[in-house]
Structure formats: C-alpha cells, structure tokens
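Data block below; observations after.
With one protein chain withheld, the remaining protein chains of the complex are depicted in position.
Let's look at chain A:
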Amino acid sequence: MSTPTPLAGRLVPLRTKDEVRASLETQSAYIVEVPAKHANAVKDIVQAAIPDFKTSEISHLRRVVQFKYLPPHLQKQFHPPTRLPRGDLDNPATVLLSSPPSTSASPSVSSPTPPPANADDDSAEHFDLVRYFLLCPTKYIPHADLFALIRTCPPFDAKNVAPPRVFFVTVPTLAPISAEQAATWSEVYWPISYKNTNPYGPHPSLVQRNAAEIEGEAGGWLALANTAGQQISEKCLGESIGVVVVDRTKETPQVIAVAGDCRWRSPTGATEEHTGTGNVMAHAVQRAIAMVAKKRLRLAGTDPALLDRSLFCDSPLTEVEKEYYERDNIASSGYLCVDLDIYLTNEPCVMCSMAILHSRFRRCIFSTRMPYTGGMTSDGVDESPMPGGLKNGLFWRPSELNWKFLAWEFKEDDKDQKEIPRFNTLLHV
C-alpha cells in the first residue's frame, strides 16, 4: 500500500456548548456598600427575603470585595467610598466615621462625586473599612424593595446615617473554565473565584494529555481519510469525504476501518444522478461504523452479512477500504466502538455526530468545519444562510445525552481559510 503524506497541522480542542455559553452570558447584579462588620447581617436579611436565590449560582463571584480589589471601571464608578459607622462600638474610629454633619448634609452621598476636601485626611481609612458586597442577580428583587430592605439592616437603620448605596454591575452568569478567563473577567467585570475546574467541559489537563497522545499521528490518519474520500469520488459513488477508525489502546495503533462517502450509489451499485441529498444512510461515518460492526461479527464467527441491506453500503468498495476491512485486527472483547478514535476529512452532520455518540467512540478529530450542517461545533459562524450555525456541540452534552467524548479540529498549516471547498458548503457530511 502507498501511505499518503501526513497532513501538517495542529489539534485545536472544540469548545463545548456550555463553554461557549459561559464565555458569553452575563447578567446584572446588585452591589451594596457596607461596613465590613455588617456584611453578614445584610447578607442574612437579604437571603431571608429572597428564598429562591441560591448562593451556589454565584459561587464563581467573590462575594465581599475591598475597594482596592475592584476592577478599575468600578473603582471609578464607586469613588469615593461613603463614610459609614464601622459597627464596632469599642473602636474610636466609630466616632470618627459616624456621619459628621458635613457629610450628611451633602446631597450627593449616593452619587459618585469627588470627595469633599475635608474628607481627604481619613479617606484612606474608609477605603479599607467599607466593603462592596455582591447581593444577588437583579432578577430576584426590584431595586426599590432591596433598598428598603437594606434600610432595615444596621448600620442603615440608625438615624443620621447616610442611605445605603446600591449599584448595578454586570457579572458573568456562569463560572470561568480556566485561570486565564478568570483573570480577564476579574479585570473587566468583577473579582472572580476560580476553583481550578471546568464545569462546562472536559478538564483542560485531560484534553491536553489526550492531544499529546494523538497529535503526532493525527495528520497521518487524516491523510488516509482524504485518500478514502478521493478513491470513492473517483468512482463517482460519493463526495470526497472520508473516515478512518483507529484503535489507539495498543502499543501499535491499528486502523480498524476506512470508509468514504457513498451517497450517490444506487441500491444496485450504479452511480445515481448527483442531485438532492443522495442516500443519507451511506454517509462515510455510517459506513465506517457498520464496517467495525461487521468485523466484530466476523470475529465472533457470525456471518457479517447478517441483516445486511444494500442501501447501507457497508461493504468495502475501494482499494483502501478493502485493505483495512480485511485485516482481523479488532479486539474480541470490544463493544460497539468503545475505545476507538474516529478521524474525518470534514465535520460530521448531526446524524453522523449522533451515530458517533451512539457508538461510544473515545475521540473525534476532523479537518474541515461544516459551518451550516456540522453537529460537533458549538460556535458557528454568523453568516447567512444560517446565522450562528447549528451550535449543537454534540460531543459534550453530558447532562442531556448518554455519552460524551473529546473532539478536536485539525488546523492545517499554511492552509488558506478562503480555499475553495471541495464541494457545496451546505452539504451534510
């Protein structure tokens, strides 16, 4: 056999649907300025008033923040911190900070105006004493109700105390997926608490470990997938789309199946007119999965043609398909495509993405995205005819579907992004 030249490029992990959502979604939240000592009292009263609100929802956001740790735009907005009683009666600072007449007389306590000149002396001290307390997302309670509620909490329930300052800030709705994202968000939104996990997708270290295992070979398998697509399209039986199934659990990787697209093959084996969808069930992924199953049947001593139907096109048709189909290299104890990897020339359609999921594949790697029809990616392009793409991200929907796996896009070096595709971009792969 002639081994095709491996493609040169790198693996880029696909973003999960939840990761894409987490990176984009923000909401509005209330911040109240409180003396450090009173933060807990305010928290308890607010919590009691809004039983629907669960703090776990905002556990990725720091709850109580000092002025100096606020992001720059909020420091500017909240400046200057209000003079408030510290709530510590034994501390002489209480006297100093309990609204001297000059401050309470000022009409602008709750608006961000420069501090009065006579406040300069002790302003550094206020900066340490007040805290910015993140109460809850604004959807839980109207501003006026919240304001009234805080008015009942110390120190705001006392006479001669400036009214509470309640601000609106924009915060990320969901937790960050990496330390980098947490750092950026802390700068542009609100201080973030990052727990070194990724709740919305595979842990970065898991993805990295798996990528390291396969990145040296991926280009080779993808070149083989290209060959499969070329051979079948030369026979006019399908589009130039190919798939390679690899067993990487042993020391020497084994190619279990190679299949090309077969949508233009008629039930009798002739070439059909290339109009419409063609035979959807003969997409390369479906054929490859069927070939894996047939190899298992053969190994078990069962007739591989059991319940076969010509429309499934699951017998090898080209040289490269035959070569790998004939090898008895599949593990005898296996189930479906558990532990196997699948390499594709193109992002599979929704049907084929789900077929990969049903078959319990371990990893999926494809070369070219299919922005309008692909079922794996979650971050589609914003172009007509279908702005946003499908955004199904089927490889990682663990709370909804019964299997998940890792998926990468293979970015070829020096490949012109505007290269003319081999076929209609609306095609289902």
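Definition applied: a residue touches a chain if its C-beta (ideal position, glycine included) is under 8 Å from a C-beta of that chain, and two chains touch if they have at least 3 such contacts; residues count from 1.
Everything that follows uses one rule, which is that contacts and distances are computed from a predicted model.
The complex appears with one chain absent; UniProt names that chain "tRNA(adenine(34)) deaminase" among the candidates "UBC core domain-containing protein", "Histidine-containing phosphotransfer protein", "Cyclin-like protein" or "tRNA(adenine(34)) deaminase". Among A:Ala259, A:Ala293, A:Leu317 or A:Ala407, the one in contact with the hidden chain is A:Ala293. When the whole complex is considered, the residue among A:Ala36, A:Ala49, A:Val64 or A:Met281 that touches the unshown chain is A:Met281. Contact residues of chain A toward the unshown chain are 267, 276-281, 286, 289-290, 292-293, 296-297, 300, 306-307, 309-312, 335-338, 349-352, 354-355, 357-360, 372-373, 375, 385-386, 388, 390, 392, 394, 400-402, 426, 428.
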